[in-house]
Structure formats: structure tokens, C-alpha cells
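Just one protein chain is left out here, and the rest sit where they should.
Chain naming follows the written order as A and B, and within any one chain the residues start at number 1.
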Amino acid sequence: MASAAIKKIIIIPIFAAVVASQYAYDRSKLEALQIQFPAPLQLIRVFDLGLHSAAASLLWIETIVQLPFFQRGTEPFFNNFRTINDLDPKFSFPYAFTVLVLPTSRAYPDKIAAAIEIGKRGIAEADPDWRIPFYLAAVHLLELKDHENAVKYFDIASQTVGAPHYIKRFSSTFVLAKTFREQTREFWRAVYENAEDEQIKDRAGAYLERLEIFDLLDKASGAYFERFGSYPKTPQDLVGAGIISEVPQDPFGFELVFNDAGDLSVQ
Amino acid sequence: MIEIKDLKKMYGRRAVVDGVSLVIEKNKVFGFLGQNGAGKTTAMKMMVGLLRPDAGSVSIAGRSVLESETREIIGFMPEAPYFYERLTGFEFLKFCGDLFPRHRKKTGAEYEALLKKVGIFEAKDAPIRNYSKGMKQRLGFAQSLVNDPEYVFLDEPLDGLDPIGRREIKEIIKLLKQEGRTIFLNSHILYDTEELCDEVGVIHKGKLLYAGSVKDFCSGKPLEDQFIATVEAHNK
Partner (left out) sequence: MTVHNVFVITKNTFKETIRDRILYGLVAFGALFILLDLFLAKLSLGDMVMIKSFGLAGVYLIGTIITVFLGASIIYREVEKRTLYFVLSKPASYGDVILGKFFGLYGAAILTVLLMAAVYLGVVLYQGGGFDARGFVAILYQLLEAGFFVALLTFLSAISTPLTSTIAAALILFSGHFMSTAVENVKRIGGFTKTFIDAAYYLLPNLEKFNVRNVVVHHVPLSLEPFILSAAYAAFYAAVLLYFAYAFLKRKEL
């Protein structure tokens, strides 16, 4: 009877040994044994049983995590992106997400040009998706200060089938905003209040937070000028002058500096 | 009547049934005797239309057995039958009955009566995969009677049955004869053949060595002795 009981419970330590060996393997980070297998398009087309849309979606899930830091380098990302486009040319989400996130990457110098090229291709080839022209407009507005193209793409977004009503409203009120910062704030507020997915909402929230910091530092910089007759060079100077208690952290981790004219910019 | 003329079946170069000719009159019980591999089952399969003969013919009630109308009046029980295991005994019997488009549809009560007759009524709603060998044998026998056939072909009907089961099935076979049906059965159990049959046929290596009345074949000796003697005489 004792041996029968032993036979029943011995499975527990054996299974524990399986879990422990898996844990030890993961801790030792034996990544050298893993080779990144690039997904050639023809191979996928042979083996995907015609499920090109699903294969593209699956590949996109694997690819999306590389933005914006490009942990495996930029080439695998863009190769995968091209494969996804070839498998399912009408798949719009990769275009939209890449246009939104790529401009914030520090790992890729040509990010703005690439984002614009991808956005234009997405508008031409993919399903009508208001997000592509909308985020493309944002790139023109925020990165290039290109008001004319921003208006053009916001308009395309509002005319796209399926665009939510707030986009149509935003597009018509956007041109009325007085300053560039007001326009930017309007844009990100619209995205933040109406985005359904958390990542995009967080990103918009981060931009709004940055704009709040800009407002705070602008005001503080004005007070510094009144006291000392010149503008501060860095936000640390404002702390030293006792105008603010601490340097606010940029939500994207960039350094904020003042130029000679007292304008704040991202370094 | 069953008329078999020069029936022949080759498997490769071997003649499994070699020129068998027989006439079985109506309302007779005919027993086919032979060793294992003698050709009994192959011959029976040709008689019920499962196999096409390479030569010769089989006619039942004047019609070729290859015509589907002829199969309306026959019943066949294969040796060691396999079934659709997920069906119940009742469902299987009904399935068999439904395959006779011209025959009057039996009611549920009539199928149950047939199951009662062969002694597996209690298991009618159990899946066949739970049946014992004897129960499957009984079910195989029942489905051969589902269309009230005039001609019944039974391949080793008593195989796998306990003594009580064997007696029950033998009684049913006797009853079928009383009802005016013609029965053709294969068996290697000589005792049962002697008890049930009016006539016998002895088949050996595909050839028919004897066909006629049991009494004449035995001539006062036990059937087993006569059978062995006949086969050995042929081998010489």
C-alpha cells in the first residue's frame, strides 16, 4: 500500500523538476541557441494554406513589439513590414501604428521620412483607414511644422469612410487654433479622449503631459527673465533660482533645454 | 429454390471455389460442411451477391442474385459479424430493415419482438460496442431476419454462443423451417449440422464432394466419421 501511494505522489517531484529545469534555462539566458529565422514571403505563401491575412496578422504581432526601440535592428523590422504588406496589402493597422510610433524612435535616424513614406503608401494601398492620414497629419504638424500638409491629411482623415465624428469636428476646428502649441494640444486631446486602445491612449496622454511641462517651464522661464534679465539655459537653472522646486521629467525621457531666445525645445 | 451452376472463384491462380453445382429445393435446411479454407464462406458470399463469380451463376427463385430485387427476399448473416459500434442494437436492426425499400416497414414493436426472439431485448438500447461476442452473434442473426426473408443464409450461426444460446438459435432455425423458409448454413460443427439439416454438401479445396440428404450421406454412421472418410478419400 505504501508503494502504491509513493507511485501516485512521485509525479509531483518529477513535474517540479521539469518546471525547475525550465526556470534554470530561462535564467541562464541561453539566447545563443536561438536563431532569428527571417520569414521569406514565398515560404509563408506555400505553407499558410491561403490564410494570408491571418499570417500577416501573426507576423505583425511579432513585429509590433520592435517599435520604437528596434531591439533586433531596423532591417528585420522593415523586412517584416514589407512581407506583411505583400501578404496582405490591404492590412491597414501596421501602416497606422508605424506612422504613429516611428517618429518617437531614437534608434532610427531617418524615422520621419520613413514614417511619411509608409503613411503615403498606406493611404494608397491599404483599406480606407482614417488613422493613417490622421497620424500622417500629426507627423507633418508635430515633427515638420508643416501646417499645409497637416491640414490636407486631417481633411483626408475626416473624409475617410468610418472616421469617427470627433475627427470630422477636429479637422474643421483645427485651423482655428491660434498657436502651434494649441493646435498640438487640440490634436492630442482629441486622440486621448477618443482612442479605444490603451497604448495609443497612453501615448497621447504622454504628449499632453509634455505640453503641460512646456507651459510650466515657459511661465517659469518668463519669471526668471524678469528677475535676472536673461533666460535660463536649462530647467536646472530654474530650480537653482528657486522658481520651481524640481525639474519635471519629460515623459519620453528626452532632455529639455532653452535657446537664447528663451524657447524650450527637446534635445 | 436455389440453383448454383458451375460456380467458380479464383484468387490469383488458386481456385477457391471450383465448379460447384447445387440445387436446393424450397423449405429445406441445407448445411455446407468443410474444413477451414475449403471455400464455404466464398461460396456463400457469391450466393448472396457480395462477390462476383469468375464463372457460373447463382439464381434464387429463378432470378439472378446480382439483381437487387432478388436480395429483397434473402437474409444473410456473416461469420463473426462486426457492427457499427456506436449504434444501439435497436438502431442497427432498424437501419438494416430500412434498407428494404419494397418491404413493408416494420414498427418499433416488431423490431423489439425480433430482438426478444433472439434473446437480446434487454440490451436493445445499449451501444453495440458493449455487447459480448454472443450478443453480437444474436444481433447478426436478428438482422438476417429483419425482412422476413424466404431464403436465409447463415455463416457459422452458432459460433461463439454458450450452450443455452446455441439451443435457442437452433430452435429458431427449426421454427424458420416450419414457417416454410429455405435455410442455407455453413458450419464446421458437425453435431449441429446433423441435428438441423435435411441435406448437406461437403466442400473440400473448392470442390463439392457430396450433395444430398444427411441420412444417405451418413448411412448409419456418425456424420463426423463419414465427413473425414470422404475428405481423405478425395485426398488420395
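Operating definition for what follows: a contact is a pair of C-beta atoms (placed from the backbone, for glycine too) under 8 Å apart; a residue touches a chain by one contact, two chains touch by 3 or more.
Everything quoted here is computed from the prediction, not taken from an experiment.
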* To do: Would you mind spotting which of B:E72, B:E110, B:E195 or B:E224 touches the chain that isn't drawn?
  => B:E72
* **From B:D6, B:E25 or B:D98, residue that would touch the chain that is not displayed** => B:D98
* From A:L51, A:L144 or A:V266, residue that would touch the chain that is not displayed -> A:L51
* Over the whole complex, note the residues of chain B touching the chain we left out. => 11, 45, 48-51, 68-69, 71-72, 74, 76, 78, 81-84, 86-87, 91, 95-96, 98-102, 143, 147, 153
* To do: Using the touch rule from the top, list residues of chain A that touch the missing partner.
  => 42, 45-54, 56-58, 60-61, 88, 90-93, 97, 127-128, 161, 196-200
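The working rule: only the chains that are shown with their structure count from here on.
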* Using mean C-alpha positions as chain centres, tell me how far chain A is from chain B in Å, no decimals. => 81
